Each structure stands twice: as structure tokens, then as C-alpha cells.
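Removed from the display is one protein chain of the complex; every other protein chain stays in position.
Note that the chains are named A and B in the order they appear, and that numbering of residues resets to 1 at the start of each chain.
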Amino acid sequence: MAEANNHTPDHKLVLEAALLSAAEPLALADLKLLFENALDNAALVKLLEELQSDWSERAVELVRLASGWRFRTRGQYQVYLDRLKPEKPPKYSRAVLETLAIIAYRQPVTRGDIEDVRGVAVSPGILKALEARGWIDTVGHRDTPGKPALYATTRKFLDDLCLTSLAELPPLAELEKVIDTTHA
Amino acid sequence: MAEANNHTPDHKLVLEAALLSAAEPLALADLKLLFENALDNAALVKLLEELQSDWSERAVELVRLASGWRFRTRGQYQVYLDRLKPEKPPKYSRAVLETLAIIAYRQPVTRGDIEDVRGVAVSPGILKALEARGWIDTVGHRDTPGKPALYATTRKFLDDLCLTSLAELPPLAELEKVIDTTHA
Partner (left out) sequence: MNVAADLPVVARLYGEPLVKLPADLYIPPDALEIILDAFEGPLDLLLYLIRKANINILDIPMAPLTAQYLEYVEAMRRVNLDLAADYLAMAAMLLEIKSRLLLPRPSAVAEDDAQDPRAELVARLLEYERIKRAGQELDALPQATRNFEWTKVWFDAELVERLPDVIARDLQMAWLNILRQARNLRHHKVTREQLSVREYMGHLLRRLQAGKVLRFEDLFEVGAGAPEVVVNFLALLELARESLVLITQSEAFCPIYIALADGGSEQPYA
């Protein structure tokens, strides 16, 4: 724990306690109240910057927002903190998963290809969501009228699914056999 | 800085962030979720005790409550923190405190039991105020005419008073020994 200068050790501890227990960001005007205006803005900001630096190696950080200063958990620790929440993880819709499956198994494909296989229109939101996630991208354009974009999966897609290559995707042969026998 | 995708995160930093940001006390079972049960109780308690010691010189402390662990500001800093509050927390009347004491020490009790002890009618506002604070709730109904509700104190009551169990309530005063004249 960094010690403040001799004449201000309490101030930093009080600031820290106030910021850790506040439900809202605290503006400098609020923080001044803590010390009955005995500290000016410059002194406060200096202490706040010291606090920021004290917390720089921690999972919680002191941030300055438009409405004031507040402590918050760092984004990279959210994966742990999320585990405390019983709420169910979000799920992709069937349309998204099928689109992703088509791109993964049949890449590179155009939107038209996907629509042909699924038999329904593909909403732009689906492709955008998968692109935003970094799982697919445009690898070229097919030389047909309209020059439709060709989509393929990315390395991030493989990484996020813990696959080293597309060859590790579950084989479809068995599935097709199942279908063949059930629809014989 | 520990990285979230690192396989050995700094457990203590994660614990600290979780406890500083939790809206409720966290039990060991909750804390285990943080690490997907990779840490056992003994390891967790060791880390929690380390955290307590890390914070021993600060204005905030880690305390063990009835329902788990939680960070709180130390009492001697309240004089500063109160300056940030627009209004002081309500001071409970004797009627509220006596009603709370009856429920805490004699639970579960009905409203009739409370009135017997206090010798006066209990206004509904008193029970409502204690319920609104989350300190008491209805735990059942006595099997007598009218099926009156039975009140008991909650975990939040213990937590808010920093008690780990009802056994930690201040002992009832040893007044004059209960009279023996009844069954001499």
C-alpha cells in the first residue's frame, strides 16, 4: 500500500473509502465536502491520480467519467465476475447458428448461397453480428452479377471454438447417414 | 496485470474485485464459482485472510458476516462519509427498537406476542418499517384462530449489524433472578 505524504495520509484513505462506497460517480465538488472544503481541486486531483496509480495493478480501477470519479471493475476480469451471476448465458438464434454452420462447412459462400441452402432470406443483422464477433469476414467477391461478397470463417472463429483447423469440425458424414436412413 | 485469459489469474485480485463490487455478501460457495470450483474452502479462506491483512491499514475492511464476506468502510471514517449524504439515516424510535428486540430475541413471534411484551398495541407502521428495511419477514403462521403471522429476523438484519449469528446478539440483561415465589 503506497503511503501518502506525511501530512495527507488520512485524506487518501478517506477518498478511497468514499469512492469505494459511493453508488454514483463523485464529482470534485462532492469530494471537497469530505474534507469540508479544506482541499482545493489541485490537491484532490493529485490524490486521485495517486490513487489511480495505487490501483493500477489491481482488478479494480479508478476512472474519471464525465460526472466524476468512480471505481469500477476492469473489463478483463468480467469473465470471472460473470460467473457469480446465475443468469443464463445468451444464445444465438437458430438462424445465426445455421448461417454460421453453412459458412463454416461450405466456405467461401455468398449470401445467396446461404439463402439457397436455408431456403429463407438471411437478414443482414445475422452476417453483421458474426462479422462483429470476428468470426467471419469477406474474403473476396464472386464474379457474377452484383459481385456478391464471399464469406469465410476466420482464425478467431477457430480459436474461439478451440479448433486448430476447419478439418476438426464435426464430420457431417454420420449425420447424413442418419438423415438418409430416417428419410429412406 | 493479470490477463483474464491467462490460465493462472491472480486469485486474490479476482476475489478482491468480486467482493468490492458485490451487492450482497459472498459466501464461500459463491466465491468458488469465480474460479469454477478450482479452489477449495481452505485455499479461499487463506486468500480472504490475506486480503483482510492487506486492508488492515485502510479505511475499508473485509468482514465476515452471517451470509458471507463483504467489504465495508470502517466506523471511524463515517464522520467523513456522512458529509456526502443529503440526509441522515432514520433514527429508530423506541417502539421500533423494542419491537425489533422482541423479534430478534424471542423469534418467531406474532404481533400478539409483541403486544403482550410491550403492553401496548403495535402499530402496523412499525412492522412495515422493519420489513421494508429487510430486517424481518414472515416465516409462517401460528396454528391458532386467525392464523397470525410469525415474524423472524433475516440474514440481512445480521449482516447489517455485522453479526454472524443470532448467538452474537448482545446477551439479555441479567435482571433480578426470575421469581421463585411461584413454585416455592
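One rule holds for everything that comes next: contacts are C-beta pairs under 8 Å (C-beta built on N, C-alpha and C of every residue); 3 or more make two chains touch, one makes a residue touch a chain.
Note that this is a predicted model, so its numbers are computed, not measured.
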- Options A:D10, A:D82 or A:D159, residue touching the unrepresented chain: A:D82
- Item | Residue among B:L20, B:L44 or B:A66 that touches the chain left out of view | B:L20
- Note on the structure: Note that chain B touches the absent chain at residues 17, 19-21, 23, 60, 70-75, 78, 81, 89, 92, 94-95, 97-98, 100-102, 104-105, 116-121, 159-163, 169-170, 172-173, 175-176, 178-179, 181-182, 184
- By the contact definition given up top, give the residues of chain A that touch the hidden chain. 17, 20-23, 60, 70-73, 75, 78-79, 81-82, 89-92, 94, 97-98, 100-102, 104-108, 117-119, 133, 137-144, 147, 150, 152-153, 160-163, 165-173, 175-176, 178-179, 183
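Following the convention adopted for this analysis, only the chains that are shown with their structure count from here on.
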- Length of the line joining the C-alpha centres of chain A and chain B, rounded to whole Å: 36
- chain B - residues contacting chain A, complex: 1-5, 9-10, 13-14, 16-18, 20-22, 26, 30, 33-36, 54, 57-60, 71-74, 77, 80-81, 83-84
